[in-house]
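My questions will all concern the structure given below.
Certain chains of the assembly are absent from this excerpt, and the rest are unmoved.
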Amino acid sequence: MTAPAPVWRLGELAERFALELRGDAQQTVAGVATLALAGPQQLSFLSNPQYRSQMQASQAGVVVLRADDASLRDGAALIARDPYVAYARIAALFEPIAAATPGIHPSAVVDASARIDTSASIGPLCVVEAGSEIGAGAVLGPGCCVGPDCSIGAQSRLVARVTLVTRVRLGARVLVHPGAVIGSDGFGLAFERDHWIKVPQLGGVRIGDDCEIGANCTIDRGALEDTVLEEDVRLDNQIQVAHNVVIGAHTAMAGCSAVAGSARIGRYCLIGGGAGILGHLNIADRVTVTAMSLVTHSIHAAGEYSSGTPIQENRQWRRNAARFRRLDELARRVKALEKD
Amino acid sequence: MTAPAPVWRLGELAERFALELRGDAQQTVAGVATLALAGPQQLSFLSNPQYRSQMQASQAGVVVLRADDASLRDGAALIARDPYVAYARIAALFEPIAAATPGIHPSAVVDASARIDTSASIGPLCVVEAGSEIGAGAVLGPGCCVGPDCSIGAQSRLVARVTLVTRVRLGARVLVHPGAVIGSDGFGLAFERDHWIKVPQLGGVRIGDDCEIGANCTIDRGALEDTVLEEDVRLDNQIQVAHNVVIGAHTAMAGCSAVAGSARIGRYCLIGGGAGILGHLNIADRVTVTAMSLVTHSIHAAGEYSSGTPIQENRQWRRNAARFRRLDELARRVKALEKD
């Protein structure tokens, strides 16, 4: 069951997170909420200037905001350079996370050759296979399968029903959400005359420290070398990462995006929802790809890239789409007119 | 094992579903099939006028059809205003569903604080965590994980291997297919100088009565408030619903579609397969979005909306796509010609 919500004094919060307090250090906060719904016992934040008027009408006991916005606030305020970052840190104090019990649940099936740190927690109905290693403070929630020759770094957490297939190495503090499958066979096939031959997938997967892998993501292991996510890579749900891909540190990918085999994505990239990146491409650092765009060639310069057409009322769209079918001809006709 | 198939008399079917019978009330039906394959012991239906000639050639013992089409039918017929709806109801009589045994399978791991209705069925290798509640007649098939502080309404059914992470509330008669993950962390990140900070996801998920959630769907819980599906929302497989999304009652989404954070979709919408809806948008009631379209701005009027270009033979498409790269320039050249 959830423990009773903790209560913090504004003075404690200001000190803990090095924020400037405007208001009574003894005032208490028992939770966080949106500006619209927060009450006098709750903390909220103002990050997007669009919400200034909402902030002014808010019943929140205290608001985290920028120094520039402080004059707009009547009640208590905590001044932060980045209110959203400060809010994220404060909100974590109010997150009800049940402490995992160290040890192996009696219903789990753990191979005798697996090395489980005594401070790790292996939940009910987990399976840990031969030669795998679970680090200090790591938590496997219910129903996780860790195949042979995997390792999970300290303080990492597999929320529930995560599968590591084989030769998967997770760094420290990695968070993996339910349904994710890491280390499955890459899609390697050779065509022989009239049928497919499977190409053995002999590599593994390396996931750096502080990565987060969303629900139902799939990350295949490499054909010969490893598939790699450097540190602090953040994957939303249902993302597909094919074999031999390398994703640079601090890159974030939104839901349902996909990267084909052997592509290399730089650091600090932002890949939009449903976007696709073809195989064997190189994407530079600090590239943004907008939602549902398809990257078909390497991108050598930082910047924002897009493909697709705008959403329109269907009847109008049909007429435009029909013209697209003959766009090359249209361009030739324009050229002919220019020559007249 | 499957019980022997039930047998119904046409008179019973006509009475039970308030249909007009043309034919012998004593004639029996032992199953349903397509017009092409049905035999004399089977019932079929005619809904799409395209299949009229197939119906006339059908060996089906009885056909459900509209009054308008009855004259085309020689054999027995059941007259319905909507033959597909009537067929759906009749077909349900022939569906082999094994009755779930009430009680908790000995291999399941159920926290002592969970409240399980005595008529509920908790299947083999399920996990039910602290503070969760399972309603009357609810069924958890094999391998489901219900995390802390969840509730499952009466007669709801988790087919197999479903995960409810935390703070998930399912209404009555909700059907969730295998691999679905509901209540996972929303994708909330704050960027601090050179790395990501995780924003705690403190909300939950509320799923209304009579919703259906397809296989391997992901529905994240809210950051502060709840992610909401109103009643009778129908999700096909592999759909991604981000945190704080609200989907209006009776909306249906086809496979692999996705909704980004805080978008609000109206009632009675139809979202095509693979379509995407960006974050923070509002979609009016009765909006249809065609397959693989990307909605990038709010839609305020009912109607059908599309984006994309038509499928073409690749060589032809390449020429048109190359022209698209310079479409703005082409439009300027046309303007220049007009000024001549």
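Labels for the chains are A and B, by order of writing; each one numbers its residues from 1.
Convention: a contact is a pair of C-beta atoms (placed from the backbone, for glycine too) under 8 Å apart; a residue touches a chain by one contact, two chains touch by 3 or more.
These numbers come from a predicted model, not from an experiment.
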Here 2 chains sit in place, yet the whole complex recorded in the file consists of a number of copies equal to 3
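Quick note on the criterion: only the chains that are shown with their structure count from here on.
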Taking each chain's centre as the mean of its CA atoms, how far is chain A from chain B in angstrom?
26
List of chain A residues in touch with chain B within their complex
1-2, 32-34, 37, 82, 84-85, 87-89, 91-92, 94-95, 98, 105, 107, 123-125, 141-143, 159-161, 175, 177-179, 210, 212, 214-216, 232, 234, 236-238, 250, 252, 254-256, 273-274, 291-292, 308-315, 317-318, 321-322, 324-328, 330-331, 334, 337-338
Please output the residues of chain B touching chain A within their complex, sorted ascending.
107, 109, 113, 125, 127, 129-131, 143, 145, 147-149, 161, 163, 165, 179, 181, 184-185, 187-192, 194-200, 202, 216, 218, 220, 224-225, 238, 240, 242, 256, 258, 260, 274, 276, 278, 288-290, 292-297, 299, 303-310, 312, 316, 319-320, 322-324, 327, 330, 333-334, 337
